[in-house]
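Omission of a single protein chain aside, the complex is shown with its protein chains in their original locations.
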Amino acid sequence: MNISSTDANTGHSGIYYRTIGNEIVVFEHCHTNHLPLLLKGPTGSGKSRFVEHMAERLELPLYTVSCHEETSAVDLIGRFVIRGNETVWQDGPVTRAVREGALLYIDEVAEARPDTIVSLHSLTDHRRSLFIERTGEQLHAPATFMLIAAYNPGYQGIARELKSSTKQRFVSMSFDYPEQSIETEIVARESRLAEKQAAQLVKLARKIRNLNEPGLAETVSTRLLVNAAKLIHQGLPPRSACRCAIVEPLSDDDEIKTALLDIVTLSF
Amino acid sequence: MNISSTDANTGHSGIYYRTIGNEIVVFEHCHTNHLPLLLKGPTGSGKSRFVEHMAERLELPLYTVSCHEETSAVDLIGRFVIRGNETVWQDGPVTRAVREGALLYIDEVAEARPDTIVSLHSLTDHRRSLFIERTGEQLHAPATFMLIAAYNPGYQGIARELKSSTKQRFVSMSFDYPEQSIETEIVARESRLAEKQAAQLVKLARKIRNLNEPGLAETVSTRLLVNAAKLIHQGLPPRSACRCAIVEPLSDDDEIKTALLDIVTLSF
Amino acid sequence: MNISSTDANTGHSGIYYRTIGNEIVVFEHCHTNHLPLLLKGPTGSGKSRFVEHMAERLELPLYTVSCHEETSAVDLIGRFVIRGNETVWQDGPVTRAVREGALLYIDEVAEARPDTIVSLHSLTDHRRSLFIERTGEQLHAPATFMLIAAYNPGYQGIARELKSSTKQRFVSMSFDYPEQSIETEIVARESRLAEKQAAQLVKLARKIRNLNEPGLAETVSTRLLVNAAKLIHQGLPPRSACRCAIVEPLSDDDEIKTALLDIVTLSF
Amino acid sequence: MNISSTDANTGHSGIYYRTIGNEIVVFEHCHTNHLPLLLKGPTGSGKSRFVEHMAERLELPLYTVSCHEETSAVDLIGRFVIRGNETVWQDGPVTRAVREGALLYIDEVAEARPDTIVSLHSLTDHRRSLFIERTGEQLHAPATFMLIAAYNPGYQGIARELKSSTKQRFVSMSFDYPEQSIETEIVARESRLAEKQAAQLVKLARKIRNLNEPGLAETVSTRLLVNAAKLIHQGLPPRSACRCAIVEPLSDDDEIKTALLDIVTLSF
Amino acid sequence: MNISSTDANTGHSGIYYRTIGNEIVVFEHCHTNHLPLLLKGPTGSGKSRFVEHMAERLELPLYTVSCHEETSAVDLIGRFVIRGNETVWQDGPVTRAVREGALLYIDEVAEARPDTIVSLHSLTDHRRSLFIERTGEQLHAPATFMLIAAYNPGYQGIARELKSSTKQRFVSMSFDYPEQSIETEIVARESRLAEKQAAQLVKLARKIRNLNEPGLAETVSTRLLVNAAKLIHQGLPPRSACRCAIVEPLSDDDEIKTALLDIVTLSF
Partner (left out) sequence: MNISSTDANTGHSGIYYRTIGNEIVVFEHCHTNHLPLLLKGPTGSGKSRFVEHMAERLELPLYTVSCHEETSAVDLIGRFVIRGNETVWQDGPVTRAVREGALLYIDEVAEARPDTIVSLHSLTDHRRSLFIERTGEQLHAPATFMLIAAYNPGYQGIARELKSSTKQRFVSMSFDYPEQSIETEIVARESRLAEKQAAQLVKLARKIRNLNEPGLAETVSTRLLVNAAKLIHQGLPPRSACRCAIVEPLSDDDEIKTALLDIVTLSF
């Protein structure tokens, strides 16, 4: 599990986020109606950045938890720890988010152990409460609290499926890679690369995404394009940059890598 | 495991519950005869709300435990915890419910570890007692105590089946989605949406429930209809609302989602 | 694991038990000869009640342990627990039963972890002793001590088989549902229902037991009949009572439930 | 794991043991030559009793450990335990046996966890030493110390095989049920039943052992005959005694039980 | 997990590293752009040595962690340990590397438990932060900090694949064995063997690498050649040296070993 907290009041400069559809409206309606929200979409399609953006927009602190196969309810809610001669209760990120009326973002929620999800049930329905069994404390979420979860439904070989009964507890939106002009704008903006070269990278990504190569578990994300753009902007030849930032991260298979490099060569 | 407690005496405003059959009579007979009750039915069919309603009706406190694959007997009955320099016994929710003569609601009981169920055996038969091994204490349930359990028998891919020898310890009732007029009443009441639009949503649900689509692990619950209704009431266009609140929560499969969206389009 | 203790001296009113064969004689011979006894039979066939009856008859305290997949030797024999600033040894139910020369009843013994059984070996043969490794204490069972175990050999899908080398340590008896007149007597007596209606319920049970329906993991136990009888005695219509107390506990399958309800309808 | 210790000096009356072959000579040669001994044979063939007998004959204390699937090296060698405010080292049975130069009998050794066996390796070869890692103590076994292990090679469905490299560390002997006249002598002696009736029981056992019934995991051991003999001696009719003490312990299958009962009927 | 730390300031003599392609440029660009780097390649292809070289070149301390199947996030980030009467927080290697702005090298990353990788996510993207849940401390990586990971994609029978979503977080480079003249230079330099004999060993390696023998899980690494060269330099006959340092480490199969020895014989 990986947790990070962002305090909306500490004056971080605004996070760059490029709107794609009605995602901001739906998010705000969910926030108003006290409905939890589930974001579905592939790696690097902007789910996390969207949530960070909404936290800034709503001026609310954000707690982010990245789940993995060992994430358990105790990690989320809290535990007693021994300090010196005493045991002290330590809030987990969910508890902290509830106390502060923050946004709580549970990333890769499908990978967590089942008790993780179940521990959040009472926060997803009309109760909006969290009972901390170990301390006997019952918390009621402030009106500003909102739970957002995310996962990648297309991920091959996923160990644990999100249960249907859990999915039904959330309003959901699907994320995908943005359309060509928007993606070019994002790549250029984040890497400081010239728009024309950024457009070349996005065209390359389109070609690879259309490959439909069964050996590829995932395809080129916007993140990979930004990495390549940064290396090119730094002075690395485009083909070397694409090899390191796009081809090698996508595959370990020599044939697939050769095929991808051919596409790179045609593009530059 | 997720636990919440509701104190019947704290003056919560009554929970809205719409009676469907003879469920209240059977519940009361079980309560009088000291028989435990098992509720079977799909996600969102109102089992939990029914139990909350009965707790208010009988003016008894309610302890709710949502089980998951890691829920064990210790979680239910209690444990010694270290506080400062001392070990203190901490009652689990079952023990608390027995001491107070409360209603004890064990939700998703089939998902718990087997010792969870077995730890409740002596509360389900003529003994009505709980022996806390760790403290040596023997509790006898007051006359008002009643154990209610629930699970979803149609849930696909369930890891653990409830054992026959356990099922035979309970009187049982099956829950299903309510009939059209009742469901409309529920949706309208909970979302504050106009009855006519609520009826449209219920008709849509009927169509989807009749689909018999093998790709759907579960079908539209009343809860999903209420979510959609809330978003529509808030101003989101009905098709966007149904996409986020009904279609996306039901499936990650593009073909199935297109089919569901077609039905939505025909309905609005 | 579920433990309960009954003190024979506390003046509980006698438990109702209806003798079926030579089970009392065999039990008493085993008690005299210091032979452990194994009871085999389906859910609700009266094994536990028989043991409770024998405890009263022999005027001996009874320790009952219901095993499950997590039951281990430590649960049975005892453990050190931390209390305040000290560790204190806490006898488990087996140790207590040996110290007091009580009857020790290990129910669902086949489900326990293997060390559970092995921990009892020295109590089942000529040694009749228990060595508590953690404390170094060696206990010799008083003459009144007797070990009784039970399991359901017909239980489908059992995870763990009782080992042959363990079975050979016990004298064994098979239990089955009692014959028609005896079962009627039991149902009437326990539910206070009129004998005639009780007989109808027993006839219904016979029909269902003869069904030989592969979808039924277990069939109607006497316990289910008593539950139905109680609900009828309370005023619930017989068909509703049979649905809740017999049909629903036996199956989650709609076709099987319809078939069972048809039999119910023919009976009332 | 089940441990018991017998102090040779406490004046237990001699254990009855009937010699069958050269087992006593081989045992004594192993004792003299500091070779460990492995006893192989079915349940109830007298391995444990033989070891108890040798302990009395050699006037040495005996430590017996019955292994199961959870038995680990720590259980055998010892552990630190917390007592009051201190941690105290507590010898396990192996350590105690080495310190006292006792006989150490590891029963059902094939069922123990692999570290159990490996923890004994340095005691089985020329080193004859035990290094207690946790305390840093190195023990050298006195000349009188001897390690005896036992297992049942014919046991079906055994989870763990004894490794070849372990078997090669032991001198080995196979045990089987004794011949007819010897077995009769044993049954009569242990049950106090008349020799003629004991002979009938042994004849019955021969018939059942020749059955070669695939449904029987194990066949009639001498122990079962002794149990039946005790019940008959107590006054139970022979057929009832054989049903409870021989047929029911051997099988849960109705057809096999009927076949076995037919043989019983022919015998009495 | 195996951890070692090298302090760049302690004046270790420079590590010998022979550049092969543009790996130094790519590494430095990643360092400047705050992009994490993933090295892919077979055992003994110089990945670890390259990282040690870069640490010296950049004059930065290096923390190396070799992962295995049990490596968890706690091992990397830190834990509370009890010292005397107090609990003290102890930084793990990741935390130390972040605090010091060091290079952090996670070797065999694909073998670690999934939480290991996820615990590093916030260090691999724009956040470059590490939130230590247990202490509530949030660390921001200094500009000099860089994360390098490595694994062997061709390793047969690997238990855990590195997830696509993780790979996409890194810029990547593939390592392979160096070309003939460079490998000869390396072998001679590291073993002090004459260049001519080193060349013979490299030629032998080429032949074995071309074998394409399915029985060989891995082929001759440069490391094996250096070992053989050292033994020859020490006076062992070349064929004995190659048998011990090349043939036996590559296979346990007699036929394959004979085939490899034939190639050795032809080479010397």
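Note that the chains take the letters A, B, C, D and E in the order they are written out, and that residue 1 is the start of every chain.
Methods note: a residue touches a chain if its C-beta (ideal position, glycine included) is under 8 Å from a C-beta of that chain, and two chains touch if they have at least 3 such contacts.
Predicted model, so just to flag it, every value in this text is computed and none were measured.
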Touch list for the missing chain, restricted to displayed chains, reads D, E
The listed residue (E:93, E:178 or E:238) that touches the chain absent from the view is E:93
Contacting the left-out chain: of D:18, D:57, D:99 or D:167, that is D:167
Interface residues of chain D (partner: the chain not displayed):
22, 25-26, 29-30, 32-33, 35, 38, 40, 72-73, 80, 82, 85-87, 113-115, 117-122, 125, 127, 129, 131, 133-134, 136, 138, 153-154, 161, 163-165, 167-174
What does the interface between chain E and the hidden chain look like in terms of residue numbers?
1-5, 43-44, 66-71, 75, 81-85, 90, 92-93, 108, 111, 152, 155-157, 217-218, 221, 223-224, 227, 230-231, 234-236, 240, 244-245, 248-250, 252
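By definition in this document, only the chains that are shown with their structure count from here on.
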Proportion of interface numbers common to chain C and chain D (over half same, under half different):
different
Cα superposition of chain A on its sequence copy chain E - rotation in ° rounded to nearest 5
60
Let me have the rounded angstrom distance from the C-alpha centre of chain C over to the C-alpha centre of chain E, please.
61
For chain B, residues that touch 2 or more chains besides their own
82, 85
So how do the chains connect up here, line, ring, star, complete, or something else (other)?
line
Report the complete set of touching chain pairs.
A-B, A-E, B-C, C-D
